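One chain of protein is taken out of this complex; the other chains stay put.
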């Protein structure tokens, strides 16, 4: 299972969370990574934790003020980027352009989407993975696998229909190790986490609990 | 072949073009339709020409100022809508929402996209058809089938891979009847036209020339 | 006082509301108008009610699919347009472009904004009027003049500072004639209304109640 901790713009210490990600990663078969804000990528990557960007723009070197360039993110130490997160929705043409820009800089991509139909669409763009985030579960604390297991199974089926090589992550409603196991049982290859780890008093303990049942 | 004439915001008489579309439609096996601006849908539909909207928003009845509601467009006489035209690009979630809104009001949808990868993505959303508009051909007068036939064949293949029921239209670089025939030979089920008919001195003659070789 | 009834995409009969606006307008010194969806502008204008668009795009005749052209809206019978409504927020450059496009077609403009600072900014673009819509009051039923009278007075002062010729409307929290009077006492030159009239069982009676104290 791939476990990606999205730090968003939470008031957390990104380096401390990254160190927890790095340390717990060494104790488990799961693959752990952390996605800090752009300004923190370099310092987070220096911890040795696997580092992802939260966003990259569909651009190349040139006249682009206030944009995130794939090469900048990669040079700072990131190995992948989230794309089209529910808090940063993109035009279809820009999701495609971002996946291309990321490939150019050897970044993996996880394209987020709302439902199985959009997951199929995202899979058609050839990303490393897709992540299903049902809007009705975001931020509720209800695990997707419990509230609406069909959406995960349908997303897995929709992605497999279009491109069986694309992994499907579960991107909302994950807070315990049992949720992670349940997501895997439904066919997910990983999970996106956020506040449960980033805002925990002890991020390392939170991560250890999450990977314990794996 | 399906031939849809997009009137954009050209300085043309939408009713005159619609009458030409209606009259030429009766003389050919091709299916002809016209897409006027929202303010003109009702008057255009009253001509008896098959009428499409240029855009519909992913909304329902409610507090939406300055939006195009599928039901309004359908009540005014439209039978379908363009979605995600290159001049009105949408977020992936909004393309999906628009296809759902259109289905709710019994409108057909043609989702436009730039390249085969995006065409596959668009097809995964379950529209009536998709239209490939390679940006490098838009407005050039060079027929897509001549400049870059691979893009049409690849788009047809990409859509068929995802959903064989989705028709693929050719959405740029069509100006003659031979272009329409060539698009059909590459697997396209129709074409999007714009200035060649809308800005013609004699729209009816322009349409007759286009459908003559069919 | 200027009273503009925004029909949004409410499930109402736009012609029936327009007839009520027209009839009540003849009985009062207030100026009444109605803003239907684009597809309904022509039929609403034919009632004789003063008709406004809900949105116009910053474009000219040309290659603009799915956009609202100022000339189309004016030809259909509208005399003005809302701009930057809270449900259709625009980029600063596009608000400016829309005000210019509207002027070109002899449409009046009401630019909406959230707070006094933005009202000052909107006034600097030279519209006919600005409308202050504090986000915390939209849709609450609490009259702005009662909940937060300072925001109206501050908006009036901010607009006057920049351009004393620009009228300030009160765009949220108006549902009774007393609210309209209170808005006027705070310096507003009019009000934007929506569901209170558009969704009323008897729109004419609702409008009569609103203008009765004027």
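All chains are identified by letter, namely A, B and C, in their written order; residue positions are counted from 1 within each chain.
Throughout what follows, a residue touches a chain if its C-beta (ideal position, glycine included) is under 8 Å from a C-beta of that chain, and two chains touch if they have at least 3 such contacts.
Values in this document were obtained by computation on a predicted structure and should not be read as measured data.
The chain not shown here is in contact, across the full complex, with A, C.
From the set A:15, A:38, A:79 or A:212, the residue in touch with the chain omitted from the display is A:38, counting the whole complex. Screening C:124, C:147 or C:181 for touch with the missing chain picks out C:124.
For subunit A, the residues in touch with the chain missing from this view are 6, 8-11, 35, 37-43, 53-55, 59-69, 72-73, 75-76, 82, 85-88, 139, 194-195. Listed here are the subunit C residues that touch the chain not shown: 84, 89-93, 95-96, 113-115, 117-118, 120-126, 158, 161-162.
Definition applied: only the chains that are shown with their structure count from here on.
Two copies of one chain, subunit A and subunit B, touch each other, and the residues they use overlap strongly: the shared fraction of interface numbers exceeds half. If you lay the C-alpha trace of subunit A over that of subunit C, the rotation comes to 180 degrees, to the nearest 5. With centres taken as mean Cα positions, subunit C sits 34 Å from subunit B. Put simply, the C-alpha centre of subunit A and that of subunit B have 36 angstrom between them.
Across the assembly, subunit A contributes no residue that touches 2 or more other chains.
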